[in-house]
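A single protein chain has been omitted from the complex, and every remaining protein chain is retained in its original position.
Here is subunit A:
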Amino acid sequence: MFVKVTPSAARQVTIYFEGQPLEVDEGITVAAAVLGSSHGWTRTTHGGHKRGPYCHMGVCFECLMTINGVPNQQACLIPVAEGMRVSRQTGVPNFDKESCNHA
């Protein structure tokens, strides 16, 4: 379904998806990075149904994941970075003041 349109970049970074290291091209999005490892799903709805990235352009909110401890992140809009921790988001995420971006 998805075909890479650019040749692999020289630089690779390591991210951790569900704790497992993944070597991926620098500059791609988290959603693209986990496509091959996620079995098609990156979150569940509050009713427990599996969902995965759909629009890849920030519109559908189907790709919400927890990135570096912050829930509700649109994985299709966020580029990978060295050492990034990415995990699936199941159900409704807990609000945790410490993990928020803003002070």
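Observations on the structure shown:
As a working rule, a residue touches a chain if its C-beta (ideal position, glycine included) is under 8 Å from a C-beta of that chain, and two chains touch if they have at least 3 such contacts; residues count from 1.
By our rule, contacts and distances are computed from a predicted model.
Considering only "Membrane protein", "Sarcosine oxidase subunit beta", "High-affinity iron transporter" or "dihydrouracil dehydrogenase (NAD(+))", the record for the omitted chain gives "Sarcosine oxidase subunit beta", by its UniProt protein name.
Listed by residue number, the positions of subunit A touching the unshown chain are 46, 61, 64, 71-72, 91-97, 100-102.
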